[in-house]
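Have a look at the structure below, then the notes.
With one protein chain withheld, the remaining protein chains of the complex are depicted in position.
Up next is chain A:
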Amino acid sequence: MSKEAPAPRENMGAPVPRFDARLKVTGGATYPADIPVADLAYGVLVTSLVARGSLAQLHTDKAATVPGFLGLFRHGDMAGTQPPKFGVAASSIGPLHGDRIFHDGQIIALVVAETYEAAMEAASLVTAEYDEERPSAGFDTQGTETTPGAGASPLFGEDVHAGDFDAAYAAAPVKIDEHYSTPTQHHNPIELFSTTAAWRGDQLTIYEPTQNVTGWKTELSRQLGIDPNRVRVISPYVGGAFGSKGPMTARTAIVAVAARRLGRPVRCVVTRMQAYGTQTYRAETRHRVRIGAERGGHITAFGHEGWEVTSRPDAYVVGGTIATGRLYAYGSVATHVDLVHADRNTPGYMRSPPETPYVYALENAMDEMAVALAMDPIEFRRVNEPTREPIGGKPFSSRSLLACYDEASKAFGWSDRESAVGSMRDGDWMIGMGCATAVYPTNIAPCAARVQLMADGHARVQCGCHEIGTGIRTVAGQMAAERLGVELTKVSVEMGDSALPPAPVSGGSNSTASVCSAVMKACDAIRNRLFLAVSGEGAPLAGAANSGMSLGNGQVIAADGRTVTLADAFATLQTVLIEEYAEFTPKGASPQALKKLYAGQPEFRGGERDDAVKYAFGAELVEVRIHTLTREIRIPRIVGAFAAGRIMNPRTARSQLMGGMIWGIGSALQEETEVDPRNARYVNKDLQDYLVPVNADIGDVQVILVPETDPQVNPAGVKGLGELGNVGTPAAVASAVYHATGIRVRDLPIRLDNLLT
């Protein structure tokens, strides 16, 4: 059955295929915009053509003449509701709450009509006049405002420091001081963004792809000024998220208001082009990295400064210095992050938000340092492997980076690499081999889950988490099957509905850890009830010690080998169903942690917040080929070895990591949203010009799961890995490009033009 799945190694679960695979291959999986809703009207957004100023006039007469036109919602029509609150909401900009234009592509109206075609036509007939001001597009444009990142966001308290960087750097015999940059990127999940709002009386149901049903329910009810219990957010399947569906955008409340006003359900599917300005994106960043080292390779000083573009009103902080400052055994560390406010929509989380740009800069700099030291780049990392992280002096709960490098090197054949730059060639192709480290914090948050076990061996798991493609539905089911000793095929899992027990936002790769911990807790409560019942006086396993009992094959098994079937065990309880509702809170959580979970504001632990630093690591090795005449770049192969605690399902894990590395290749070579500096407008707003990797770009991709056991990280022993795979790839590619050509590219993506000599 499970063909082509990697064989589980130590501390890994069964590589079962995903629960929902069948639905997906038959077209039966319903994504929010597929859900049938009676009497549906269709909404189309009208967006701003200027990036800064105010809306002077909106001409809507022509639109209103289109047959089927139902209504138009604009500035003023959100009266009586609250503007969004940045945090759970993607931005504090409430586009219809005022006439101010904060960025290009901002929503200025929603047109609703009987049919999609009519709404499209009416929307195309709306014209606007603006009092236009000169916008700032981002770095290097006039009129931006720079503010410190430290303290600007609850997720980024302060710049990290250790020791006396200035002195150590000044004294270092070998050093570099370089600048790096990463571009704006858009998530571009293949599913289009959409909102469907339906009122039944005063009860609102939202169908929208989301990574945060509970948070959205709370924030939306706050905006609409209604009781959270009157809002339900449903998102059974999500067609790719990568962070884009974490924060709730302004559209959700606008569509809800329109539906209420019209007395009809409204569905608004956003065009791919409009998504660029109405959703979030990965902020462009710039970096200055200084590294000083002894001649033997020991780093004595590490300095990392970052500049990040954000919108005018919101302090979205990327802030990857938290991780880069802790990655190696630096003697001293100095970091600083600045935000550059421009006339842009507010950026947001995109697959490993802090690490992708910051670790790229660090790892590219590490490669430069290795060159300066004339050391093998892997050896250079080995020399700087820490026993404790340099900032707080805490141990790592587990750290298998070197094991990852060992396994990856072996599989890749790193020893065949000739160290001299430009020394490897195959006909007209220059060959380069490079490497980089991947790192991602293991986050965890409070989570609730309800589990039912039936006397016939069926189990049911309910949790308001989100199946965004990661396989969490399957993995949560596996956890229940394992703890309850039933077959996986007898477990059903419900997710993606705010009416279910609350789970944290599916972001920061916390879901597997948080959800599995809650499911495990509920299962264990069921076990305890069963164990108690069957071991009581006169019961089938009378006298058996509960501690030695287990569940398996639909039986309760005592330590002495006696067994009782589930049916008989349930009979002793005179029931056919046991239900447990569990609330999991991670170690170190505050007393308000649970309350905050229900309020959609989950408190995160893990990462560097606990007594030990909890990170997952990986090593990525890549080969590039560059054509001597055209400079076309190809990546024939990439090997990544990753260690992430207990691997619940090697099949889904491998798939996540593989997809991640492909993302990394896209980041290295293709992905960039271009911004026109004159009008602060995105240029390449479609999949024709925003290039994501296609099948043929991808050569051989090998994922190695390195066994790692970490009982300290969380009860389930798992580290998230959905955002690990893409972290190291761009720097590994840059390293390989340098090795092939001697050209150091510091600005992503690496373009053909960069390689002209």
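Assume a contact is a pair of C-beta atoms (placed from the backbone, for glycine too) under 8 Å apart; a residue touches a chain by one contact, two chains touch by 3 or more; residues count from 1.
FYI, contacts and distances are computed from a predicted model.
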Which listed name, "ABC transporter permease", "Xanthine dehydrogenase small subunit", "Dissimilatory sulfite reductase beta subunit" or "GMC family oxidoreductase", is the one UniProt assigns to the chain that has been left out?
-> "Xanthine dehydrogenase small subunit"
Hey, which of A:13, A:239, A:347 or A:554 is the one touching the hidden chain?
-> A:239
Residue of A:13, A:135, A:189 or A:277 in touch with the missing chain, whole complex considered = A:189
Of the residues in chain A, which ones touch the absent chain?
-> 1-5, 17-18, 20-31, 33-34, 36, 115-117, 120, 124, 188-192, 237-242, 269, 271-273, 427-429, 468-471, 625, 627, 629-632, 634, 636-637, 651-652, 655-656, 658-662, 669-670, 672, 674, 683-684, 686-689, 691-701, 751-753, 756
